[in-house]
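The other protein chains are all here in position, but one chain of the complex has been omitted.
After this line comes subunit A, so read on.
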Amino acid sequence: MSKPLKKKTYGLLAEYDSARAIYHACEQVRDAGYKVWDSHTPFAVHNLDKAMGLGPSVLPWIVFAMGMTGASLAMLLQWWTSTIDYPIVIAGKPYFSWQAFVPVTFELGVLFSAFGAVFGMLGLNRLPMWYHSLFNSERFLRHTDDKFFIAIEARDPKYDPQKTRELLERTGALHIEEVED
């Protein structure tokens, strides 16, 4: 324990001050072949995901599955309660008068879909995650205000402290810093 603990590096954080600057910077980082990196912006910059080379979100499939589950469960519940478990004639209608069951089926379909959309989104984004290495950077606080950032992680196979920093400098970063893990 005589040697001081060596601090681990999370990666390099580059700062930009406009949507335009980060858009072109992301294109360059993407073209340089990095994989484990991300950009951080105060709002969703239009098409920045394409400039980063990201594929489409899988969220719609989750929502679709959840919505179908909700609607099916609702219809199944109404069918089972009113024909099998507690059959009772109401207003001379058949036991399985499915037309009357449409509103509840629709509502539960929507409810389950909404749960799928919100919790699916949080799950895909690994949120909540209250600690993140990037929060160690004082400058990073402005990512929710008016600054734009690119973070290239040290675990990217192409990461090299010197070369990566040079790449980020070429993209026109205003400030580059190393962030601790």
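The criterion applied here is as follows: a residue touches a chain if its C-beta (ideal position, glycine included) is under 8 Å from a C-beta of that chain, and two chains touch if they have at least 3 such contacts; residues count from 1.
In this text, contacts and distances are computed from a predicted model.
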item: Complex member absent from the view - protein name from UniProt, among "RagB/SusD family nutrient uptake outer membrane protein", "Polysulfide reductase NrfD", "Glycine--tRNA ligase alpha subunit" or "Carbohydrate ABC transporter ATP-binding protein, CUT1 family"; value: "Polysulfide reductase NrfD"
item: Of A:His132, A:Arg155 or A:Arg170, the one touching the omitted chain in the full complex; value: A:His132
item: Subunit A residues touching the omitted chain (full complex); value: 18-20, 22-23, 26, 38-49, 51-52, 54, 56-57, 59-60, 63, 77-78, 81-82, 85-86, 90-91, 93, 97, 100-101, 103-104, 106-108, 110-111, 113-115, 117-118, 120-122, 124-125, 127-132, 134-135, 140-146
